[in-house]
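A short write-up of the structure that comes next.
As you look at this complex, bear in mind that one protein chain is not there, while each of the others sits in place.
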Amino acid sequence: MQDQALFEYVLRLADDSLILGQRLGEWCGHGPILEEDIALTNISLDLIGQAISLYDLASELEGAGKNHDQLAYLRFENEYKNVLLVEQPNGDFAMTILRQFFFDAFRLPLYEALMQSPVAQLAAIAAKSVKETRYHLKHTSEWVIRMGDGTDESHERAQAAIDHLWRYTSELFFEDNIDEQLQERQLVPSLKGIQANWMETVKAVLSEATLTIPTNNWKFEGGRQGRHSEHMGYILADLQYMQRAYPNMEW
Amino acid sequence: MSTTQWPLWEVFIRSKQGLNHKHVGSLRAPDATLALENARDVYTRRSEGISIWVVESANIHATDIDDADSFFEPSDTKIYRHPTFYEVPDGVKHM
Partner (left out) sequence: MTQAEQERRFLDKIDREIKIEPNDWMPDEYRQTLIRQISQHAHSEIVGMLPEGNWITRAPNLRRKAVLLAKVQDEAGHGLYLYSATETLGADREQLMDDMHSGKAKYSSIFNYPALTWADIGTIGWLVDGAAIMNQVALCRTSYGPYARAMVKICKEESFHQRQGYESLMKLCNGTPQQKAMAQDAMNRFWWPALMMFGPSDAESTHSDQSIKWKIKRFTNDELRQSFVDATVSQAEILGLTIPDPNLKWNEERGHYDFSEINWEEFWQVVKGNGPCNKERIAARLKAKQEGLWVREAANAFAKKRAMKKSA
């Protein structure tokens, strides 16, 4: 099966999951308390699992005979199509949770919509992932509210994380001719509707958390086209280390 | 309690429909909502449950170990509460 546009689309989803899962994996063993250490790893595991399914589908759509690991591990930096948001460093717990919250609030309505996709495999992945993502969003929302309406320090940290990450959020809704083409073929939803849904969630949670939405809407974009931040090279140096240092071996 | 220490909660899990919730352990959480979420992440990673109860440990009332004799031994002698106490002829069925 070859479907270049759909391949690119699925690759974007897969790269988002992989890179965010990779970032969360850095927390394992270093969480603020054991219970939350375990919770963050659960989210990471869900994302890695989603990435595997999505890369399997992508490789089928590409039709080049690659397996999910070859797609995940053996591309150059500008061939990764994840948004800039997911590659941002973990920072403190507030930064990690807010990054995850912004992402979850986007992924949940997207998966809900993709469950209706006539691409059966994509709909199946969405149906499985939607349950995981709903839980992630619940958990991160609880934490955003607790940090925002907790102590002065936690409020400041949460607000600082929002102020920093806000610039990366509009890229979640980036659309180009790949999206347009697939929307025309009625295979995927328009991200405009997803964005409205996202904004509603963000407003509701931040308001309960007594946190404010930044007014500067200047956009940072590039990830979807393979132009990343400086962090990406280091992520790949770790991720690809074994595959690059010991090529063509099985592990 | 210090401001950074979370209270202790006891966790009870129903492993499947038709069974009682059973005590599986404890954990720390700041409130009931997060206690449930933590219990889900800590105690049901291998599909151990379909329903969770959490109770703050401080809210559990237990019998005093020193009262154990007076609480529980008196029932040991009431053997007539058990079906095996009664004799029934061999031929009687469905009883």
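By written order: A and B. Residues from 1 in each chain.
Methods note: contacts are C-beta pairs under 8 Å (C-beta built on N, C-alpha and C of every residue); 3 or more make two chains touch, one makes a residue touch a chain.
These numbers come from a predicted model, not from an experiment.
Kindly state which of the options A:Asp69, A:Glu112, A:Asp163 or A:Glu221 is in contact with the chain not pictured.
Only one listed residue reaches the unshown chain, and that is A:Asp69.
Please identify, in ascending order, the residues of chain A that touch the omitted chain?
Residues of chain A in touch with the missing chain: 18, 22, 25-26, 28-38, 41-42, 44-45, 48-49, 51-52, 55, 68-69, 72-73, 92-93, 145-147, 149-151, 153-154, 157, 235, 238-239, 241-243, 246, 249-251.
Write the list of chain B residues that the hidden chain touches.
So the residues of chain B touching the unseen chain are 2-6, 8, 25-28, 30-31, 34, 42, 45-46, 62, 64-65.
Methods note: only the chains that are shown with their structure count from here on.
Compute the distance, rounded to whole Å, between the mean C-alpha positions of chain A and chain B.
Chain A and chain B have C-alpha centres separated by 40 Å.
Can you check the complex and tell me which residues of chain A touch chain B?
33-36, 38-39, 42, 138-139, 142, 146
Can you list the chain B residues touching chain A in their complex?
Listed in rising order, the residues of chain B that touch chain A are 6, 27-30, 33-34, 37-38, 41-42, 45.
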